[in-house]
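One chain of protein is taken out of this complex; the other chains stay put.
As written, the chains take the letters A, B and C, and residue 1 is the first residue of each chain.
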Amino acid sequence: MKVRVLVRPKRGILDPQGEAVKRALPALGFSGVGAVHIGRLIELEVESADEVEGMCRRLLANPTTEEYEWEVVS
Amino acid sequence: MKVRVLVRPKRGILDPQGEAVKRALPALGFSGVGAVHIGRLIELEVESADEVEGMCRRLLANPTTEEYEWEVVS
Amino acid sequence: MRIGVTVFPGSNCDRDALHAVERAGATPVELWHAEAELKAVDAVVVPGGFSYGDYLRPGAIARFAKVMGPLEEFAKGGGPVLGVCNGFQVLLEAHLLPGALLRNTGMRFVSRRVRTRIEKTDTPWTALYGEGETITLPVAHNEGNYYADEGTIRELEEEGRVVLRYLENPNGSANDIAGICNEARNVVGLMPHPERVSDPALGSEEGLRVFRSVLAAAGAKV
Partner (left out) sequence: MNIQETYTSLGLSDFEYDRILELMGRPPNYLELSLFSVMWSEHCGYKNSRPLLRRFPNTGPRVLQGPGENAGVIEVGEGWALAFKMESHNHPSAVEPYEGAATGVGGIIRDVIAMGARPVALLNALRFGPLDDERNRYLFREVVRGIGGYGNAIGVPTVGGEVEFSPAYSGNPLVNAMCVGLIRADEVVRAKAEAGEGNLVVLFGAKTGRDGIHGATFASDELTEESEAKRSNVQVGDPFAGKMLIECSLRLLERNLLVALQDLGAAGIASSASEMAARGGVGIELDAEKVPLREEGMEAWEVVISESQERMLAVVEPEKADEVLKVCERYELDAAVVGRVTSHGELRVFDNGEPIGSVPAEALADAPVYEREVRRPAYLDGAHRFDPDALPEPDDYNEVLLRMLAHPNLCSRASVYEQYDSEVGSDTVVRPGADAAVLRIKGTKLGFAVTADVSGRHCYLDPRGGGAAAVAEAYRNLSCVGAEPVALTDCLNFGSPEKPDGYYGLSECVDGMAEACEVLGTPVVSGNVSLFNETERGAIYPTPAVGMVGVFEDVSRHATPGFKREGDMVVHLGD
């Protein structure tokens, strides 16, 4: 089955990438953009979903700075 | 409104991150994982969804190597 | 004295660290990532580079390598461990040190020399410096912006665990932190590269005392 994991910076943690994108947008003529946050998208083919939670906690996200969510997509 | 953009390597384009993670997983004690693909998750606050498509094309994704999809999440 | 230097796939300052260890007067020992043994070393350096390409997050994959098991035990048993740059990132991922290293606020790789101050000399890796001494060290990294929650930062400061501080902050690091140690003070992580300024042929030897310190500390114990 295919699993999708979304990893994003924890609230309150500095997100230099998001900041940089936010600053770049007006120069390209895009206005009206508020907060921008950038994280990671991880897509995995797994045999069972049992290990996904463990993988997220131990490897795919850094609990100090990031939060994650995951779902089975197919 | 809040928009979520998922950016991933185009099919056929080498995804060195995904390859490296996939190769490392068994040694980390995670078995039964097939393909792994790593991309970016971008979350934006926008006033209207009209400009999102343009932002994706011009800044958020690199159309040469990446594909993207987006949706309004709230 | 034998000092081990770990080699992960993608480590690229391993040879530099081995060279610095040798110049300091110790026996350099290569510790291959896939072997779960420390070869009876007296101290370990986790060198810089891009272990596993920095893919996923710097240090995230390396911290699961086989060599890390015995290394963690060694560290918990009080053995001196130094992480430099990517090595620092590995030690953070392995929770041997608190906090994390985020992207530089400038969003660019920074490679330059920066002035730093030795804040603490009661670690095995800084013993031969003077407290408050200023030294110039090279930095070269994408993710050197030290972050920890407020409580942790306060704890680090109060317990005197900020070992090295930038006088010219190149990356946005909290409290200008360039290096920290664990509670027991035997595990030190530094973002700048002392091994690159450990040879007069390259114009500076200001970093060599990092490696000499651990030798001196061991000598004192024997």
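The criterion applied here is as follows: contacts are C-beta pairs under 8 Å (C-beta built on N, C-alpha and C of every residue); 3 or more make two chains touch, one makes a residue touch a chain.
Remember, it's a predicted structure, so these values are computed and weren't measured experimentally.
**Q** Going by the touch rule at the top, give the shown chains the omitted chain contacts.
**A** B, C
**Q** Which chain C residues would touch the chain omitted from the figure, given the whole complex?
**A** Looking at chain C, the ones touching the missing chain are residues 9-10, 12-13, 15-16, 19-20, 34, 48-50, 52-55, 108-112, 138, 140, 142, 193, 195-196, 198-199, 201-203.
**Q** Since one chain has been left out of the picture, which residues of chain B touch it in the full complex?
**A** Given the touch definition above, chain B has residues 9-10, 12-16, 19-20, 23, 62, 64-65 touching the missing chain.
FYI, only the chains that are shown with their structure count from here on.
**Q** Determine the centre-to-centre distance between chain A and chain B, using the mean Cα coordinates as centres, and give it in whole Å.
**A** Roughly 9 Å, centre to centre.
**Q** Could you put a whole-Å number on the gap between the CA centroids of chain B and chain C?
**A** 33
**Q** Residues touching two or more other chains, restricted to chain B: which are they?
**A** If we look for residues of chain B contacting two or more partner chains, we find 21, 28, 38.
**Q** Find every residue in chain C that makes contact with two or more other chains and list them.
**A** Residues 56, 61, 64.
**Q** For the complex, which residues does chain A have touching chain C?
**A** Listed in rising order, the residues are 13-14, 16-17, 20, 40, 59-60, 62, 64-65.
**Q** Spell out the residues on chain C that touch chain A in their complex, using ranges where they run on.
**A** Residues 56-57, 60-61, 64, 92-93, 98-100, 102-107, 145, 147-149, 172 of chain C touch chain A in their complex.
**Q** Quick one: in the complex, what on chain A touches chain B?
**A** 6-8, 21, 24-25, 28, 30, 32-48, 51, 54-55, 58-59
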